[in-house]
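To start, the structure itself, in structure tokens.
Every protein chain of the complex appears in place save one, which is left out.
Naming follows writing order (A and B), and every chain is counted from residue 1.
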Amino acid sequence: MSLITHLAIAPVVIPALAAPLALLVMRRRRALGIGISLVSAAAMLLAALALLWAASDGTIRTYELGDWPAPFGIVLVVDRLSAIMITLAASLSVIAMLHAVLTRADRKGWHFHPLFQFQMMGLNGAFLTGDLFNLFVFFEVLLIASYGLMLHGQGPARLKAGVQYVIVNIVGSSLFLIALGLLYALTGTLNMADMGLRVAEIGPDDQGLLRVAALLLVTVFALKAALVPLHLWLPRTYAVSTPAVAALFAIMTKVGVYSIIRVVPQVFGDGAGAAAWAPAPYLLPAAIVTAIIGFGGVFVARSLSEQAAYAVIGSTGTLLIAVAGWQQDTLSAALYYLVHSTLAGAALFLVADIVARRRAGFADNASPGPDFAQRQFVALLFLAAAIAATGLPPLSGFIGKLLILESVADVPFWGWSWAAILFSTLIGVIGFARTGSLIFWKETAPSKAGPLEGALPATVSRADMVAPIIAIVLLAALSLGAGGATDYTAEAAAQLLDSAATAHAVLGDR
Amino acid sequence: MAIPLTLYTLVLLPFVAALLIAAIGGNARVLHSGIAAAGSAMGLALIVSAAGRVIGGEEFAVAIAWVPAIGLEFSLMIDPLGLMFAGLILGIGLLVVIFGHFYLAEGEATARFFASLMLFQGAMLGIVLAGNVLLLLIFWELTSLSSFLLIGFWRHKAEARQGARMALAVTGGGGLVLIAGMVLLGIVAGSFDLMTILASADVVQASPLYPVILILILIGCFTKSAQFPFHFWLPHAMAAPTPVSAYLHSATMVKAGVFLLARLWPVLSGTDLYTVIVTSVGLVTMTFGAFVALFRHDLKSILAYSTISQLGLLVMLLGFSIKMAAVAAVLHILNHAAFKAALFMTAGIVDHESGTRDIRRLGGLAKMMPITAIIATTAAAAMAGLPPLGGFISKEMMLYETLEISLFGLPWLVPVVATIAATLSVGYSLRLAWHLFFGSPREPEPYARAHDPGVGMWASPAVLVLLAVLLGLFPMLLAGTLVASVAGAVIGEPLPTLDLSLWHGVNWALGMSMMAVAGGVLLLWRHKDLLLATASLLRPDAKAMFQSLMAGADTLVRKFIVTTHTPSLQRMVFATFSVVVVVVIEGAITGGGILTGPREGLPASPVAIVAWLLLIIATAAVVNDERHRFRVLVYISVIGLIIALAFVQFSAPDLALTQISVEVVTILLLLLALNLLPKAPPLLSSSPRKWRDGAVACLGGLLVGGAAWAMLTREPNDPISSYHLANSYSGGGGTNVVNVTLVDFRAFDTLGEIIVLGIAGLAIFALLDTTSRGSAGARLRTWQQDVPHSPESHPIMFVMSTRILLPLVLSAGIYMFLRGHNQPGGGFIAALVVAIAFLLQYLASGFDWTDARRRIGEHTMIAFGVLVAMVTGLGALIFDANFLATAFDYFTLPLIGEFELATAVLFDVGVFCVVFGAVMLALAQLSHIAQRAARAHQAQLDEEKAEGSR
Partner (left out) sequence: MTLEFLVASAIGVLVAGGIYMALRGRTFQVVLGLTLFSYAVNLFLFASGRLTVNRPPIWSKTVTEYADPLPQALVLTAIVITFGMTAFAVVLALRSFLETGSDQVDGDIVSSDDQQPDGNGAG
């Protein structure tokens, strides 16, 4: 066995080693700790890219932990989908971490770097595992880490929002366990591929129970994905989090989306009797409402961070409109837009931060303030981020939305989907135009003090623009390289719909 | 240069120029405008170089694949239509840049201005040269964005910001509608390649989606080309600097809609629906715009409405679906571009040199600024359609074609209305020229100031006006072939014959236009009275309407969002549980099947029933006694205990042990927390809410209980755990299958699990470490200890007993740990036991004593534990096994005898460390705070006592 076979475990092992090491050295040698953290992020990115490349040949690689054969042990599954998610997470982590370090946000409290690493471990584990209970465990890892990160920097607003975020997610986790119990009781297995096979053999007497389990499980994922009406926890939480953290959180809702598109075809596919595609009828309407409410929030939000938070909701809605099609082309569109919207959301949070850092008293509120450092350039960054978030050309959002529009055109109720996507885009554009023109165009006399507390703008270095620039460059690259990207997502979608192939890859000829 | 290269260069040049300008930045106005001019000039040269062959009928297309998945490719094509527009864009662009250089003052943000201008130029070229409709859409939206930036150029002006936002909302929104239309069109036509689409008229017009497609696309065109009722953004776009108005809002961008109509003429036009909609919209816009223009006073506003009117004329002509009408349209596009841009520039000059744009304050300027006067008057004459200017010819053709069309079955309707519109446009053209340059000055101040600008500023309009004149004098020579080939490109087939000339003999058209001229003169003569007459006419202020609409939407949506998204945990949790209840019911009903399964149950012993009753009573007590928090804790621990007993009963000793030890720690934790929390606060919930919650709760309980029942009464479906049972000893080296599962079969879960605990510890530490600061610290200092404590802080018996107990408990913990692999126990339970022992030390002896005897910090414990677990897991890799693979063997030592060494045990050490570290970190930190608070409180009391005694 060469090292390449162990590559699958690297995205979990790297942060899991980096975190305790950083923890050990952090208290005495901060610089070293940061170094470890950064190196780990870079290493994760390399491993992810390697996996992305490895998965591009279409083979599904599995990694049996402890050498226990699936389905009896826990198995990691590296296919195109998980490779995409891992790579996305790694890229995002580099951006967020850079921003945290450059803006010294990581110094505003204890254990930022260990928590960050553990968060990455949780994310990567969730994206890689092929075992449903193990997915739960990694959900918990990334959640508890996210609690710590979300409260990083503290202050009343964060603590208040934190209580709600934590408790809502604890409820979600409990529901996850109930669904798991039902599924184990019915199928006697925890391995997703195996479960998919066994679900097909469940008798008529148990169909009701099976469907309940399926719907419950998807509900839990929908809660993570912040699908209306399970989205209420998100706006406050994201808006008050440390921007670098909020940027990383842009992928948290996508974990929910990922779980839906991973589990439903694999376990509740055509063969699943009453549970076959169980969430399908409800996903589309919910997604449509989510998209509109999300961008409605963008339309009226009073600060950039609030706007970014609602944009995350809206983009998840748009994304799930595509997912709800459950066809290869719609899922492919969804995956492309997933990558795009994650980066776009991150960019928004980061730009909101660099605005806030330059307007001390006015923060990122959509209210005119005195002139501030590098306004021209910051305005440009905001323009780019807004263009990306709303899905205007030339950034990847436009291509993403075209993909979705075209792919859902043969799905029932496509008219509603189109109307929702285009209308939400319009109100999003108007909303961003409003806040942007207020912050970057309208100007008040420098003498006027800000509505919020806080003295003169802290002397800010241009360094804090690096991270958002990277994000925007990535978005541009995603737009230019859309051809290759969509090829990859198309194959990924085909792969994840072919549950039989996955099952064979995981279980062999059983 | 080879054509393909030309195409790419054409489109890329402006963007490169924009980048360059932006990169240079600063105040180098000459540099900025220089680069912009050079870019435009080079582009123009390229166009000219290609012109011959293109007009000659060759068509050139190039394509680079971009996103095959959606049929988007970077494909450009140039045909006469594209050529003409590209020529206009670049030619007028060049003149505008020159004009703008002199128009903008030094020190203005010329970099931003010219960069945006070039950005727009590139986008516009993209539209007219795109060979793929999706690519066209991209450039289309880019023009909206760049026009947004340009209108808002003077960002300190409120009307600039509002105008910009309005333009973006209308044109951008229209663009989105257009996207829908175009994508549908592409889907119906089966391709997004322009040529293919143009060739598939029959398919498209046969499709049931045709009306939808048509209307969507038309909305896109009408918004962009400011057609009624979407016209209102254009006058407010005049807040932009005059060069921008001249370029975007008269010559090019607003023509994008007209261009698209012309471009798609072959595939969309010809149907009654098309003719009716497009013609009537154009007709209405033409008349309405001309009418309003007649009574405006701001020069740019007059020009804006005249532009609207002229665009209406073009749209109407294309709506006719008649070949010759298309020819007229093409010719008029040329004319209008020439004279309207010239007029805008002269308006800018007047504004620039006299300080006002209000026509009521100006007059007689011919004396002061003769050159400007000549240029402007000639241009106005062209706009009025007076011979011998180009405007005359195209208007004649227009009027002539109106006779061919009958709208709503009324053959006279179009000609009559068109004549009226023509009359009005003669009126406002004459008024513009006359009131501005002739008669007597109305106000001294601007009159005195006014003077001709430098040649730099009047050169551009002069060139344009010259063009307008020559177009009139030598139409065939100058534009004949071009117009013919362009018109051919529009209608998609070669034109029969074309004769452009001033004199077509006496015909209806001539009569109509003579009427128009006469009427126009009349209008000018009686203008004052007309003003008074129409003053009473209510003029709806589009801007106010738009803004009140926006504001209304804003308040409404905001109210909705705010009220629905109040950060209320109760609402979040309620929403979650309601959704759960609904989906569970839906699943059960839709899924069908049976509730109670075949598996026969185990008889319940009286003890079990008693325990069950106890549990239910305790739960009820928790719910009903929610206010007395300490008591509630007791109930909770009772419940925990019963559950532990249940685990014993149902042959899960490990679980029982874990449950008990976790229970103890949890209760300790809750006690410590409650110590600092309000003990018996008033209840919040109103009783209706309680009923609502109660209902959801009961439903939830019923459903989950039912699910449990259904589960328990079914036979297991050969679970994978049989494998675990079979391989636990042989493969895992342990007889306690649960423990082997935890540290071996599913060690990966356990790794995650201990990391969760570790993170919890760290996060809790991070949370509490700051407690003594800020408002929290203040609150702590005023905290009241309301639980009576024994007078001495550490009762001696308690202290001694715990200190004696400690070693015992420790050894018990070690024992628990070692037997774990084969008997109930293991690292986790051991850690908890030891932790509890230490916590007792804290409670009994206080921190000072304990801390002094506790060497290793918890952080280190956690880190070390995770590392040990990880390294154990990674060790397997050395032996070519997978992560977390284990090994074990049996050894014999004297005295001890045979014993087993398993790497799993090493892993368990990691578990022990993390769990111990985390639990200690959490609870120790918490009790630290409690004690600090207590001390602070004590000190306070002593102080008060001292006060009292004195």
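Here are some notes:
By our rule, a contact is a pair of C-beta atoms (placed from the backbone, for glycine too) under 8 Å apart; a residue touches a chain by one contact, two chains touch by 3 or more.
Here the structure is a predicted model, which is why all the values come from computation and not from measurement.
Which of B:N507, B:T566 or B:S801 touches the hidden chain is settled by the complete complex: it is B:T566.
Between the chain not shown and the residues B:Y8, B:F438, B:F574 or B:F888, the one that touches is B:F574. Looking at A:R198, A:R211, A:K401 or A:R434, the residue that reaches the missing chain in the full complex is A:R434. Within the whole complex, the absent chain has one touching residue among A:Y184, A:F349, A:F372 or A:W418, and that is A:Y184.
For the chain left out of this panel, the touching residue among B:P370, B:G439, B:G511 or B:G705 is B:G705. Annotation for chain B: contacts to the undisplayed chain at residues 158, 161-162, 165, 547-548, 550-555, 558, 562, 565-570, 573-574, 577, 599, 601-604, 608-609, 612, 615-616, 619-620, 622-623, 626, 629, 632, 636, 639-640, 643, 646-647, 649-655, 658-659, 662, 665-666, 669-670, 673-674, 676-678, 681, 683-685, 693-694, 696-698, 700-702, 704-709, 711-713, 716, 719-721, 724-725, 728-729, 734-738, 741-742, 745-746, 749-750, 753-754, 756-757, 759-760, 763-764, 767-768, 771, 774-776, 779-780, 822-824, 828, 915, 918, 922, 926. As for the chain not pictured, it touches chain A at residues 133, 137, 140, 144, 147, 151, 154-156, 159-164, 166-167, 170-171, 173-174, 177-178, 180-182, 184-185, 190, 235-236, 239, 299-300, 302-303, 306, 365-368, 430-431, 434, 437-438, 442, 451-452.
The rule is simple: only the chains that are shown with their structure count from here on.
By the touch criterion stated above, chain B contacts chain A in their complex at residues 65-72, 112, 134, 137-139, 141-142, 145, 148, 152, 155-156, 158, 161, 164-165, 168-169, 172-173, 176-177, 179-180, 183-184, 187, 550, 553-554, 557-558, 560-561, 564-565, 567-569, 571-573, 575-577, 579-580, 583-584, 586-594, 597, 704, 707, 710-711, 714, 716-721, 723-724, 727, 731, 744-749, 751-753, 755-756, 759-760, 762-763, 765-767, 769-770, 775, 859-860, 862-864, 866-867, 870, 873-874, 876-877, 880-886. Chain A meets chain B in the complex at residues 1, 6, 9, 13, 16-17, 19-21, 23-24, 27, 63-68, 71-74, 109-111, 114-115, 118, 121-122, 125, 133-134, 137-138, 140-141, 144-145, 147-148, 151-152, 154, 156, 160-161, 163-164, 167-168, 171-172, 175, 178, 181-182, 184-191, 194, 198, 202, 204-216, 219, 223, 229-230, 232-233, 235-236, 274-275, 278, 293, 296-297, 299-300, 329, 332, 376, 387, 392-394, 398-399, 402-403, 405-406, 409, 418, 422, 425-426, 429-430, 433-434, 437, 440-443, 482-483, 486-487, 490.
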